[in-house]
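Complex shown without one protein chain; remaining protein chains in place.
Residue numbering begins at 1 within each chain, and the chains themselves are lettered A, B, C, D and E in the order written.
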Amino acid sequence: MNELLNFLFENEVLIYLLLFTILLGFEVISKVPSVLHTPLMSGANAISGIVILGAIILIRTTESDNYITLILASTALFVGSINVFGGFFVTNRMLEMFNKKKRG
Amino acid sequence: MNELLNFLFENEVLIYLLLFTILLGFEVISKVPSVLHTPLMSGANAISGIVILGAIILIRTTESDNYITLILASTALFVGSINVFGGFFVTNRMLEMFNKKKRG
Amino acid sequence: MNFGFLKDSEARVSISPSTSEKFIKLGHKVSIERGAGLLSGFPDSDYEGVAFSSRKDLIRNCDILLSVNSSSYGDLSSYKGKILISNFSVEPDRNKIKKELEKHKIIAYDLSMIPRTTIAQSMDILSSMAGLSGYKSIIKAAELLPKIFPMTITAAGSIKPVKVVVLGAGVAGLQAIATAKRLGAIVEASDPRKAAKEEVLSLGAKFIDVEGAVEDSSAGGYAVKQSKEYLAKQKEEVSKRLIQADVVVTTAQVFGAKSPILIPKSIVDNMSPGSVIIDLASSTGGNCELTQDSEVIEHNGIKIVGNSYLSSELSHDASNLYSNNVYNFIDYIIKENKFIGDEDDILSSCKI
Amino acid sequence: MNFGFLKDSEARVSISPSTSEKFIKLGHKVSIERGAGLLSGFPDSDYEGVAFSSRKDLIRNCDILLSVNSSSYGDLSSYKGKILISNFSVEPDRNKIKKELEKHKIIAYDLSMIPRTTIAQSMDILSSMAGLSGYKSIIKAAELLPKIFPMTITAAGSIKPVKVVVLGAGVAGLQAIATAKRLGAIVEASDPRKAAKEEVLSLGAKFIDVEGAVEDSSAGGYAVKQSKEYLAKQKEEVSKRLIQADVVVTTAQVFGAKSPILIPKSIVDNMSPGSVIIDLASSTGGNCELTQDSEVIEHNGIKIVGNSYLSSELSHDASNLYSNNVYNFIDYIIKENKFIGDEDDILSSCKI
Amino acid sequence: MDKFLFLLSAFLLVWGLRLQSDPASASKGNKLASVGMITAIFSAVIMPLENSFSNLIWILAPLSLSGVIGYLIAKNIKMTSMPQMVSIFNGLGGLSAVLLSFAEINKWIIYPETYQLTVVIVLILSLFIGSVAFTGSLLAFAKLDGYRWSEKLSLPFQHIFNLILISVIVGLSYLFITSPDISLLYIIIILSFVYGIFFVAPIGGADMPVVISLLNSFTGITAALTGIIFGNIVMLLGGILVGAAGTILTVLMCNAMNRSLLNVIIGGFSSNNSSKKGKDQGEIKEVSDSDFAVQLFYSSKVIIIPGYGLAVAQAQKLCKEIQEILETNDVEIKYAIHPVAGRMPGHMNVLLAEADVDYSKLIELEQANEEFKSTDVAVIIGANDVVNPDAIDDSTSPLYGMPILKVWESTSTVVLKRSMSAGYAGVQNPLFFKKNNQMYFGDAKESLQRLSSELKNL
Partner (left out) sequence: MDKFLFLLSAFLLVWGLRLQSDPASASKGNKLASVGMITAIFSAVIMPLENSFSNLIWILAPLSLSGVIGYLIAKNIKMTSMPQMVSIFNGLGGLSAVLLSFAEINKWIIYPETYQLTVVIVLILSLFIGSVAFTGSLLAFAKLDGYRWSEKLSLPFQHIFNLILISVIVGLSYLFITSPDISLLYIIIILSFVYGIFFVAPIGGADMPVVISLLNSFTGITAALTGIIFGNIVMLLGGILVGAAGTILTVLMCNAMNRSLLNVIIGGFSSNNSSKKGKDQGEIKEVSDSDFAVQLFYSSKVIIIPGYGLAVAQAQKLCKEIQEILETNDVEIKYAIHPVAGRMPGHMNVLLAEADVDYSKLIELEQANEEFKSTDVAVIIGANDVVNPDAIDDSTSPLYGMPILKVWESTSTVVLKRSMSAGYAGVQNPLFFKKNNQMYFGDAKESLQRLSSELKNL
């Protein structure tokens, strides 16, 4: 527990950053028409695929003969980036209908 | 110049924080009806009086016999906090009219 | 089949040029008495593919003979064995006419007896004619009234809007309400049927609320006879408005009975001179005590118009609608050149 | 001063109970010929503080004598030295009447000559009466037409909206447009004045555009005489609409001249039977070639009403407005029991 | 350089998400966010690392493969299966986090000294949440796609069981941290998978979008946690951002359905809810304000069918107002007037004339029935009998034989009325239960008011 508190104190700026990011997340979404719910969910989902950065870093810091880790990380990267790419493409398709017409 | 770059690199998290704070500042204000312009300006002005924290810290870190600094800082605190308190009170008065009526 | 359309004793005609075409398309033969449509704006030359003849020839050659009003048939004895389709509601004595028809072996269908169901509405002459009468009642009132309907603020002074009271918010009453509202009058209406209130409000007019109406939904849309207390109460509530009204339109009819008296002489005496009463129920006795059927009388400067057939003054539109009603009826009852069975609801309720 | 109000040869009266009160408040004496207001819905008993008398006594006792139409005065010789206030525009020969007035030393003010300025509008009888006539023209047309005005889709078929064409969008024309629109007609109008277009559109009606109108703003609101080419062009554009119209209302008048013929017989011949033409310009010759002033004629089933005084059919409202006009005029010209000088614009333009 | 790129990508992600919350800019927002993501990936590949190894092929191969697969899936999926797709993607994201955490924990078991305790706790948390997101999303997919079995997974006392399950997982995790044993880890993973299933199982199929959104914010949180472990600030921020945005979005979605989040999660009874009104005729669907507005706004032809209810509500002027709004946005509007609509002949004409609707916009029954096929939306305002398909289909209906407006031939229909009650003829209307019909309940005046303000906000 103490360790956690220390972590927090040491990373004061990080905590602010987290707070502000959460606020920003709330703020950015707070007024969405319900038609956008699904595409927005899809878009946010694609962003959550950011986890693949971890996979890349892990691959890059793993010895080239540690196949178990490499395979694990590579699979993680694979499935994660399906989430990312598929997510963006799908979202894009959903949103295309809104481009059909300019605002009145 | 190098020094500045170093500063930036060392404070990576801080830079993110600044970026996000600016975004948050934009985001928070971006849709304001023009009637709120004046009170909002007034409210933001009061917040800009946050500079008095500096005065407080300066006073607290100044030797008790360094009168020049103490007087300077104390004056800074005085004028700055007129900004703060006056600002909040004035804003409050302006905003009271919006409480006259609930939303329809 | 062979249809013959008579020239009526009034302006309307039971066939329009466009319906005659439809009849012919169905494979029927159409004969029309000469000059039948003239007063409705349909000279004989407008009809195509149609035989014109004298009444005598018409009766001889046709199986089915149609007119707008049964009174136009004249002596029924000349129609032996024929089928007649018309509005028999104008007959003063229904039983008498029934006997006479039987005597001459005439089959007759009374279009005023079409049931008031959604599906039969396209054949319902009472509905279509009542709508026109309602409109015309207000036009006539506006013509007779020495005032203009809408509120008008001018440099030469302000004119208050005219007050219109409509008694009986059936088809005619509703149309009268709508027309009066259009012209800018303040309109209030009264009717014992519960649904009428919502209907009146749906036209943006005010409803004069009277409690205690007898409701009988089984009467198929016709009003039922109301209790004496109810009528008294209604009279009182309504009287107030009537006395201040500039125009009163009455349409209150009760199926198979004399129309209720809603405006006794005492009220008329209290109305201001110049006011106008249009009594559309005059043919069944009238809703105003002073009404004389088919006449315009003046009582203390108040004009009282007794006319149940205002629609015939709109002969062009009326003939169009009437002949559509007739066509829809024929189209419904004759399938493959045969009458559908008498067990059909609509047919059986029309048969005299 | 001592005012005498005559009983007119028509339904209107030049004083209403409420204006008589205002006259008395100003300190004037008011005498009225017996029964003058009856036809406008103002029995003698409605007037308070007023003397009733015979015409003879009236003329003897009063300084100023008023009527709705100058034709109601009868023999002018009996009014020696008096002041007359009325509408003299009904006189067929203006010069003759002028000479006669001079002969009898009568001072006369013609209320139809009130200038058409914003400030004088409250005294302008032509405006106030024209507004009423415009309304009535449509009511009369609706009464005569064998069709209903609004579009109506019913189970018995659909009725197309009536087409109304208004020629001359002055006060009467605009009011006719507004009333026809209210009843649901499709309305088109034409007028050579440029401003008229915007005014017609401001009522939600369509304007029939014709290029090349002569504009003369100095004419003070009255229309100026238009060039022959213009009239020809207009006729052509308008004719198309006229032939299809169900109702035509014409109000085109040119100050001091015969009204232009806008509807020649040839057009009437092409209109459909049942249509109605209301010619409000009939007193100055009429806008339709066939118009007979003050009569309703029928030509090939087309009814042509020639009537420039439809407002008198709205006697109640008309008398109210007229008497307000009169009151406002008197209130303006008489200050402290004296006439204001003849140099006043309004007074001088009314003086005959 | 890489730091700057990371910063840029963080900005792009935030700004992209922001733009996505407005229909007018949503598409641009998505593109911006994807550029941000690619920037981040690129930076992660080029960033200088201590003891880095060039395992580039291990990175590029899966990346390019998944890029192609993702593109193909997205291109070929039907528009109607979008929510399913999103839930599968989300599951994959969760799986990715699980694999990563597992790999790291594996490393920890081998070199325990190199890790702080906090990191291990974070790793296990990430593993757990990722697993829940994974199996939960898959189940959500199954429910959305209508697999019958997926609705029957719920156990009695599910919520109590879930609580117990969680406690077990926490307990095992504690054990594992104190005495690392790989088999324990496997058990934890399996139990987490099970928990994911049981978490979603009791929630009704209609609430799945909410669940997906919630699971999505879970994935966001795992990304953030993993970000802490890898010391990558963009991962942290992106994850937190999605976590926060996803949570708010979930709440908004619940609000739009007039439900509370708790209510949805406790679930169970919710699935009956939506079919309650339908009796035995089938299910009706309600349409939300903004969906209705957008549907109209993006149509090219709309036919309005006014009925007696429009007159009762006296909403004719609002109707005209909506007509005008849509017309200025190039939607073609007509009014189909049924001959017996209303309560007197010509009732609708009187009504629409009052609102000054141009006569040329009014079409009659026959013409309307020809035009419905080319109509995007038929909006039925307070009409009932005149659009009752039984007049054609059901010879026992009192309306049988009456000519009727065949509104259902348009692409979709929306019915505005206050309740499910019948019209003048007193019979129920099968139109309301048709597949392409939606109900918009409420007094027509209020409904149109709502619709109008929604349209103005577009």
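Keep in mind that, in the parts below, a contact is a pair of C-beta atoms (placed from the backbone, for glycine too) under 8 Å apart; a residue touches a chain by one contact, two chains touch by 3 or more.
Owing to the predicted nature of the structure, the values given are computational and were not obtained by experimental measurement.
Chemist: Using the whole complex, pick out the displayed chains that touch the missing one.
Modeler: Per the contact definition above, the missing chain touches A, B, C, D, E.
Chemist: Would you indicate which residue among C:84, C:114, C:155 or C:346 is in contact with the undisplayed chain?
Modeler: Checking the options C:84, C:114, C:155 or C:346, the one contacting the hidden chain is C:155.
Chemist: Among E:356, E:370 or E:393, which residue is in touch with the absent chain?
Modeler: Residue touching the absent chain, from the options given: E:356.
Chemist: Determine and list the chain B residues touching the chain excluded from the picture.
Modeler: Touching the missing chain: residues 3-4, 7, 17-18, 21-26, 28-64, 68-70, 72-101, 103-104.
Chemist: Residues of chain A in contact with the chain that isn't shown?
Modeler: Here the touching residues of chain A are 9, 12-13, 15-16, 19-20, 23, 27.
Chemist: What chain D residues would touch the chain not displayed?
Modeler: Counting only chain D, the missing chain is touched by 117-119, 121-122, 127-128, 131, 134, 171, 174-175, 178, 182, 195, 198-199, 201-204.
One rule holds for everything that comes next: only the chains that are shown with their structure count from here on.
Chemist: Given the touch definition stated above, what is the smallest step count connecting chain C to chain E?
Modeler: Counted as steps through touching chains, the separation is 1.
Chemist: Report the chain whose CA-based centre is farthest from the CA-based centre of chain E.
Modeler: Farthest by centroid: D.
Chemist: Among all other chains, pick the one whose mean CA position is farthest from the mean CA position of chain B.
Modeler: Relative to chain B, the chain with the farthest C-alpha centre is C.
Chemist: Indicate the whole-number Å distance between the mean C-alpha point of chain B and the mean C-alpha point of chain E.
Modeler: It comes to 41 Å between the two C-alpha centres.
Chemist: Counting in whole Å, what is the centre-to-centre distance of chain A and chain C, each centre being its mean C-alpha position?
Modeler: Roughly 75 Å, centre to centre.
Chemist: On a C-alpha centroid basis, what's the spacing between chain A and chain D, in Å?
Modeler: About 81 Å, centre to centre.
Chemist: For chain E, write out the residues touching at least two other chains, lowest number first.
Modeler: 14, 18, 233, 237, 339-340, 345-346, 350, 353
Chemist: Got the chain D residues that touch at least 2 other chains?
Modeler: Within chain D, the residues that touch at least two other chains are 150, 152, 154-156, 159, 184.
Chemist: Throw together a list of every chain pair that touches.
Modeler: A-B, A-E, B-E, C-D, C-E, D-E
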